[in-house]
Every structure is written in C-alpha cells, then in structure tokens.
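Just one protein chain is left out here, and the rest sit where they should.
Order as written gives the chain letters A, B and C; numbering starts at 1 within each chain.
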Amino acid sequence: MPGRHHLFVPGPSNVPDRVLRAMHRAQEDHRSSAFPELTHGLLRDIKPVFGTQEGRPFLFAATGTGMWEAAIVNTLSPGDRVLAVRLGQFSHLFIDTAEKLGLKVEVIDLEWGDALDPAVIGERLAADANHALKAVLVVHNETATGVTNDIEGLREAMDAARHPALLLVDGVSSIGSLAFRQDAWKVDVAITGSQKGFMMPAGLGMVSLSPRALERIETAGFARHYFDLRPQVLHNDQGYFPYTPALAHLFGLREALDMMAEEGLDNVHARHARLGEGVRRAVAAWELRLCARDPESRSNTVTAIVVPDGKDARQVIDHAFRRWDMALGSGLGRLNGKVFRIGHLGDCNAGMLLAAIGLAEVAMHDAGIPVPLGSGVAAAQRWYRESA
Amino acid sequence: MPGRHHLFVPGPSNVPDRVLRAMHRAQEDHRSSAFPELTHGLLRDIKPVFGTQEGRPFLFAATGTGMWEAAIVNTLSPGDRVLAVRLGQFSHLFIDTAEKLGLKVEVIDLEWGDALDPAVIGERLAADANHALKAVLVVHNETATGVTNDIEGLREAMDAARHPALLLVDGVSSIGSLAFRQDAWKVDVAITGSQKGFMMPAGLGMVSLSPRALERIETAGFARHYFDLRPQVLHNDQGYFPYTPALAHLFGLREALDMMAEEGLDNVHARHARLGEGVRRAVAAWELRLCARDPESRSNTVTAIVVPDGKDARQVIDHAFRRWDMALGSGLGRLNGKVFRIGHLGDCNAGMLLAAIGLAEVAMHDAGIPVPLGSGVAAAQRWYRESA
Amino acid sequence: MPGRHHLFVPGPSNVPDRVLRAMHRAQEDHRSSAFPELTHGLLRDIKPVFGTQEGRPFLFAATGTGMWEAAIVNTLSPGDRVLAVRLGQFSHLFIDTAEKLGLKVEVIDLEWGDALDPAVIGERLAADANHALKAVLVVHNETATGVTNDIEGLREAMDAARHPALLLVDGVSSIGSLAFRQDAWKVDVAITGSQKGFMMPAGLGMVSLSPRALERIETAGFARHYFDLRPQVLHNDQGYFPYTPALAHLFGLREALDMMAEEGLDNVHARHARLGEGVRRAVAAWELRLCARDPESRSNTVTAIVVPDGKDARQVIDHAFRRWDMALGSGLGRLNGKVFRIGHLGDCNAGMLLAAIGLAEVAMHDAGIPVPLGSGVAAAQRWYRESA
Partner (left out) sequence: MPGRHHLFVPGPSNVPDRVLRAMHRAQEDHRSSAFPELTHGLLRDIKPVFGTQEGRPFLFAATGTGMWEAAIVNTLSPGDRVLAVRLGQFSHLFIDTAEKLGLKVEVIDLEWGDALDPAVIGERLAADANHALKAVLVVHNETATGVTNDIEGLREAMDAARHPALLLVDGVSSIGSLAFRQDAWKVDVAITGSQKGFMMPAGLGMVSLSPRALERIETAGFARHYFDLRPQVLHNDQGYFPYTPALAHLFGLREALDMMAEEGLDNVHARHARLGEGVRRAVAAWELRLCARDPESRSNTVTAIVVPDGKDARQVIDHAFRRWDMALGSGLGRLNGKVFRIGHLGDCNAGMLLAAIGLAEVAMHDAGIPVPLGSGVAAAQRWYRESA
C-alpha cells in the first residue's frame, strides 16, 4: 500500500531511522582488540535505563521470552516454589515459562484489567514463615491489558513482610519508556527486550541483576548453557561475549542509548505519560471502556480498549489493517475479540497518535462501532495542546 | 524531536523506504557494458508517467528549475517572443527564467488563486496572425496556489487558433501524481523533477519532448552546454549519458517507476484525487477559504489554505514546525503570510493526512485561529470512509 | 580508518549490501494476517539449503550456540549418553554445551587438525550393543582448524553398525556454503546460524529436524522453554511464531535465500570450493603448513594456517588489524598463537581474496614471517585464472 504503514501494536514499536541506519553497517570481528570499547560502553550506558548503578546488565541474542528464562535459570533451582501474579497474557506466559522450566508456581489470579495489590502479596509473604517462596515474579507493565503495576509499593510490602524472596520483574513493555528504578525498588532481576522502549527490531534481550541476584548465578541449580550468565560475566569483564553477539543489534542499541540520553530519560518518561494520556482522553471521548480498571494503573505505553458488548474487536483490527494500513494490537488469550490495543511507546509523538486515533475511529466505524468521528482526535488534540 | 517528522510541504514529498533503500547502493561504472540496461529501462518506463509514447524523455542531474532552462534553451532562441501565464510563484519563476535567458515574455497576469482560461490564450494566439509567438509557457499545477490548469482545454484552444506555438508545460508538481497526457494534449516539452510525484529526493530533473520539439534542438539558437539535449540524444541512444549521471537518483528512479507500475498509474491518480478531496473537506469544515477559487481547478497534490484576515499564516507554519514537528508549505511571494499549504502528493495515504489535518488544527489554534478541534479530521474521515 | 575494512574472520562473514538493505526496513506486526506469507516462504525456501525435503526447519532469535542447545533439549533427555568427537574449539564447545545441559558425553579426542574417522565411530557404535548411546554429536566443518568432516561416510558407518543413535550435526560454518545433504546423510538435527554462509549479521539460529528427530520433541526429557520446538511447530504451522521473532533478520534471510537461489546452490558450493583452493595454493606458495592435515578434509570455508615455530600468530593478527585494517581469525583454545585463519565464506569472490592474501603477506612480514611478498597472491591468481 502507498504511504507509510501505521504501526501501533505495542511492540515491535516504530524503529527510528537513526537506529535503522546504525544497524545498516558492515560486520566486524567481535574478537578484535577494538571491540571492548563497544561492549563496555553499552553495558555502562544501559544502566541508567534500568535505573541502576549497582546492578549488572547482560545482553543476549534473544527476545524478551528468552530473558524470562535467563532470569529464572540463573537465580533459582528446579522445584523452587515461587509466587506470581497473573493479570494478563504476558504475566500468564511468564508463569508458563516458570512452570515449563520446573518451578512450582503459586499463582495469584486477578481479573484481567486489574493491577496487583502489593498488600495481598505482602500478606502471602508474611504468612510464608519458612521462606518456602524463593521469588516473586511479576510484570511491571502488562502489555495485554495496559496495566502498570506498582513495583515500588510491592517492594515496600515485601520489605514489610521481611521476606527474602527474590523479586523478578518483567519490564519488557516498560523499561526505556516508563520510569524504572531497579536500585530503589530492589528489583533482583529486571527483564526486557529491544523492540519496545528501546526502539529496535526484536532480537536483543536484556536483563539486569542486582548484586544479590548476581551471587545466585553460582548456586542456581538449573542445568543451562545459552542463557548461563557465568561465562557472560567472565567475557563481558574483558569486553567480549562468550559467543558471537548479535552485532547489528549492538550497533542499534548504541544509537538507541544515545538517543535516549540526548532526549533525557526523564523527558522520555514524561513524553510517554503525555502521549498515553492523550490516547486515554480519546477513549473517554468515545465513551468506551479501558481494559485497565484502576485509573492509577493505566499504562503510558499501551492502551487496551474494550469494545461494546456484541462487537468483535477482531473486526476493528482487521479493517484497520486491510483498509487503513494500520496495525493495532489484538486481544490476547481470554481478551481475544474483546479489546484492541494501541501502542504508544518508543519513538512516538503527538502527530503519530492523532493518526492512530483517527484511524482507529474509522476502523471502529467499519466494524459497526460508530463513535463520533473526530471525537477522540479532538480530545487528544486538546490535551496535547494543553500539555505542550 | 522523538517520533517521525511530519513532512507535508508540497515537495520534497515523503520518500518511501523502498526508494531510500534503492538509493543506498554502491556506485558503478557508468561507462560499463552493463550500464545501458539501466538507462534504457528508465527511459522506457518513464514514458507512461508522462503519458507519452511518441515523446522522448531525458534525465539530468538538476532540479526542476534546471528543466525550465533545458526546455527553453533546446527549443527556442534568444529574443523569441513567448506567451506565458502568471498565476502563482512558480509560474512567476518560470517566466523569470525565460526572461533571464533572453526571451521576450508576454505575460497574462491572473489573480493568484485563479486558473488559466484557455479561451483567453486562444484569443491571443488567434490575434497573432504572424505567429510572432513561438511558445506558450504554463504550469500544469501551480504549487504555490494549489491550482491545476486545464492543459487539455488549452490544447484545444491552441488548435482552434491554428497557431504553431510550442506548448511548454511545467508539470513539476503534477507529473507522477495527476494524469498527464503528453501525447493527447500535444505538450511539446513536459518538465518535472524527482522530489514530488516521483517520491525521490530532489536532484533529478526530467523533461520529455514531443517529436516536433525534438526537431527544434538542432535549430534552437541558444548557446548551451550542460542542458544541451543533442549529446544526450547521442549518448542515450547507446544507453549512456554524455557526462557522469546522478547514479543514486537513477537507482531511486528505477524503484519509483516500479512502485508506480505496481500500483498502476490510474490508481496513483485516483489515490491523489481521493486524498486531496479529504483535505479540501477538512478546510470546508474549518470554514476557511481555499486559495484556489474555481472548484474545478483545485489541485489534488497541494492545497493552499487562506488564513482569516488579521491572522498570519507564518505563525501557523512556525508553530507547526517548532511545537508539532510538522512542516507545512509557506505562502510564497505575494501570498506570504496569507496562506499555508499542505502537500498531499507522492507516497501518501489517508492516515498520514489525518495526522496532517489534526496537526494543522492544533497549529492554527496556537496561531490564534481556533477552528473547532477535530472538525477537519472528522470531515476527512467521513470522506475517506465513503471513498474507501 | 579510510577505505573499506577487510573482514576475513570465518564469521561474521561480509554481509552483502542487498541483505543489509533488506534488513533496513520498518517493523511490522508479526501477528498480522499478512505475516504468514513471510514465515511460510522462509521455512519452505530454506529447506534446499539444508539439503532436505523431509526435514523441518525452525528459526530462532539466537546464535548457533543456542542451536546446539535447541538440538539437544528437543531430542534427548538429561543423563543420556552420547558420543562426540573433539577436533577443535567448536566441537569442544558443542561437547561442553552437552555436558552443561546434563548429557554424559563420551568423547573421541583427535589431534586438532585431524578429521574424524567414520570407521572409529562405526566401531564404537557397533560395540554399543545395548544402544546406550543415544546420539552422535559432530561438527561438519570445524571452524577452528579448517577441517571438513565426512558426514556421508559417518552415516554409512552408523548404518553399517545398525545403531539407532541420532545424528546431530553442527553445520554452522558449512551450511549455505558447502554441500549439505540432510536427507541423503540422514542427519537428525542440522544446526546453523545466520552469520556465515547465510551472509547475515549474527542473531538468527536455524535448526532442521529429520522426521525421526521431530518425533522426539514430544518425548525429550529436558525441561525447556525458549528453545522448545513444540510451540514452534504449532505456531509455524499457522505462519506465526510463539513469541516475537527477530523480524529484521527474517527480512534479511528472505533476501539471502533469494540470492542463493539466483546464484544456484550448486554454484554457491562450487564457488566456495574454487575460492578455498586459491587460498590453499597461496599457503603452499608460502611454504607454510595448514592446520588441516588431510588434503581431503580441507575446508572450503575457512583456512587455518600454522605459523612457523617460534613465531606468534597473534602478532600477525594484531598487525593485520592495526596496520592494515584487516580482521583475521585467531587461533582458538589450544591453537592460540599457533594459527591464524582466513575465512572465505559467504559473499566472497576472487578479488576479495587477493586482497586477503596480499594483506596476510604483509602482516606476516610485520610479524617476522617473511614469506616472499606476492608469492601467495601469484599462486592464487594462477588458480583463479585456470578455474575461471
């Protein structure tokens, strides 16, 4: 189709031209004496994005799914009991990963659309007097429902319960877009991937381990190889990787980190907050319901919109794609057909979202959901002007 | 600024990624035995875009401005008297070029916003019994006012006047976007550049000569070198150029022609008509005036919008650029401050124009022109749905 | 440094501009209704490169190291006894992977520089009357020594021993460059990565399973998640992936497969044979020794050259890099300092290797190994002319 494709899934996000250019580059010898400069620079400059000075980041040729595995196999042991919260498809898959790998997962199931309640987790941990629970597994931002969990509050609850469980946090759709404070929140393993806030194609996985988590890699009981952090530590210290790294992605990461630093991380976060609010105001103007129930937990990277009873969100998505050259996120798992999602993360601005909102309106019309045309756009315009 | 820049000047237009990729290529020897395949293919496949089978196209490392010169110096002689119509900044500059080069230009001056009247030209030619006028110089689409002239009607008027003047037509902002029929309209020299309907960066000029015009290159009285078509004919016949061609642009043109052929030229034209109508409906919803007065002459590649009395269009443009990362076309020459322009040509689609219209609305607000937010977007949405 | 960097490590290989261009592309929704066309096309067209019709290929965001893991965890079970041959650093690491994951590896250790002897493996298998050995793990092409093993002969020996062990073959530096016949050789799992014969940046891992191996994925005893093939089967059947794929690499693979098909796979293999022979003739002219002892086993993708006693290959590599902007492969593991390696795989031609050989000559001089300047180049020139 002529013209630019309108990509508004919540990942992969739109890759800025600067990053694509940076990746369009001849390969190099990853064992050369010049290579450590790249490695060390990346591992240094990625730390602020995770909100850490004490933590240690690692890079893998893998996607976020692989990073779930890396987090688990390097800090836990088969048969370990862990506590997890399921509140959408990605927290579900995180749990699924843990179970597939042999953890015993105690699941707190929430309505999809709700945020976790730190108090509930705190109570459960307080009740675990023997510290049978070895870790807490949560998502920071549930991409499927557009809900952002309160990790700071969770940490307070864990501390109040004086429970030593590790805190493993999926930040795939938050880190790089939303404020993430690994040190302040004492997140033991923070997990993310390249194709969202980092504005790159998928294919680079990133984890950052707290000092406490890093100690566990020597004692973790999982047989493992690809995601084993022990050789990574040794090689990274020298500026290398234990096996061939995904070099094009490293070049891309270099550029993405430079872009984030140029904008300023606080500005990046504020921009996402501003952009997300515009989308939410559009949804309010449409008189549609957000999947995320609690206003405090509404995500600044993705908005899941509930279609009216009797309507099929898949039709919105399908018309958007076929008629309007726009990709919307679908309802995942039990939300299939009930929601469509607009991603507003990474390399995004107000004008792009006016297009997204405007196209969502026409696609909804096509699907028999006649929100007043222009109503969401107008609401977003007002907000973007106010907040400019 | 983060996110994609919103480029809506009427040239350079947005270069599609395919074309940028095609231009991102190692150089080659333009004298190699393999080179003619590229040359011949381009010169063959560009013909349909000019609407010609009989005509002969030429390619130059130059912009459209250079093609005005190429058209004149290859078909006319210093001191020749020509007839031209001034109805905006670009027809003005075409005339200026002719005068600078030494032609005697008889100018029909119109209000900027009006289209040429074929009857007036026909009458003037009919009155020129001695055929003192050697050529008629007009723009097909006046980029400064958003007015498309009726070249078919002009040809009929010229034929009715039985006048042998050459017809030189600037199609810089029309060819490749609007239907152009060099053969049917008996256009002697059709002129264009790469950065509009051809969806490329500026830097490649193109002219196509009718057989009658082509004969003139031997007798044209201008001393000339760079734009001389005589060596071009000789070298092009062999698949080469008389001097180093702008190779990256030739690679880009190859891709652009392939894209046009894939979409189908009729579909390209229909798409521009549909997209342009959406912008016009937005302007109507804003209750603003188009610079182009006659509804029949409103351009499908660019719309010039008149701001209310007492308002300054430059402020709209400046706010759009600085606050909203959007480039709008300015009012040129005597229209400075009075109009802003939205380009909707080349690689463009409905979603892009919803962004353009939505951003224009907020920029107008910033400039003290409080059109109802979302009103233009809604009008465009309705039309794009109707016409989908 | 000005001018093009001379990259002659045996991976990453030189990525052709066409592939880089293909990867320089806006992202897309990997869950769209248009996506299966890409997936199905890749999984279909990669089969001939593996030499398989019956096999089933899979694609991962990972490097070749991850594919070792994928091969093992999907077809074997913890504690399984396997037979492996160690004849260089990469076969060593393959064994290391297997041990880390919990296999009991019976290792046949060879001199580094020797090829495996199918008869020895056949004898060992014949002696394994109870079929305690569940798999044979070998490398097709040992990248560290420049030795190509005879997989066809190995298969014959295994068949003669009537042993049901699975045959797992690392083809990282062979598949895409050397003839590989998964079906004919009854290779149960063929393993490769993107950054060698496939001419791409690292980051895409590929395995192909025989029907027999594919059955094992249901019974394999490893807890696993990221590299689990079961969800891949389900999603790939529909044209999707169970989690976000490395999209840029998929675009690159599409182009690489097209390029291979255009050249013709037999031609690709013949080209590598011709190019490799030129390098070997250069080494002979230098009167230096190849690491690969048996002439029959000398690799057509990489040549490891033994420096004279008392010389340090690291100096050759270091001078090549710092003075001549050339990357040579180093001696890995126990070969460190003893060999340097020239990669001649992927997007390579005679002229590139004349540069490689010529630069290796000057770098050797710099390192105190005064081979006659031009001697290796001349030998290669003669061969390339003869074989042109």
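Please note the rule applied: a contact is a pair of C-beta atoms (placed from the backbone, for glycine too) under 8 Å apart; a residue touches a chain by one contact, two chains touch by 3 or more.
This is a predicted model, so every value here is computed, not measured.
Student: Which one, B:D183, B:D228, B:D294 or B:D312, makes contact with the chain that was left out?
Tutor: Reading the full complex, the residue touching the unseen chain is B:D228.
Student: Please output the residues of chain C touching the missing chain, sorted low to high.
Tutor: Touch set of chain C with respect to the missing chain: 1-4, 6, 14, 16, 24, 259, 263, 268, 271, 323-326, 347-352, 354-355, 358-359, 361-362, 365-366, 372-375, 377-379, 381-382, 384-385, 388.
Student: With the missing chain put back, which residues of chain B would touch it? List them for me.
Tutor: Listed in rising order, the touching residues are 4-5, 7, 9, 11-15, 20-21, 23-34, 61-66, 68-69, 78, 93, 96-97, 100-102, 193, 195, 201-204, 223-228, 242-249, 318, 321-322, 327, 329-330.
Student: Could you pull out which residues of chain A are in touch with the chain that's been left out?
Tutor: So the residues of chain A touching the missing chain come out as 17, 21, 24-26.
Here, only the chains that are shown with their structure count from here on.
Student: Rounded to a whole Å, what is the gap between the Cα centroids of chain A and chain B?
Tutor: That pair's centroid distance is 46 Å.
Student: Let me have the rounded angstrom distance from the C-alpha centre of chain B over to the C-alpha centre of chain C, please.
Tutor: Taking the mean C-alpha position of each chain, the two centres sit 54 Å apart.
Student: Find every residue in chain C that makes contact with two or more other chains and list them.
Tutor: 21, 24-26
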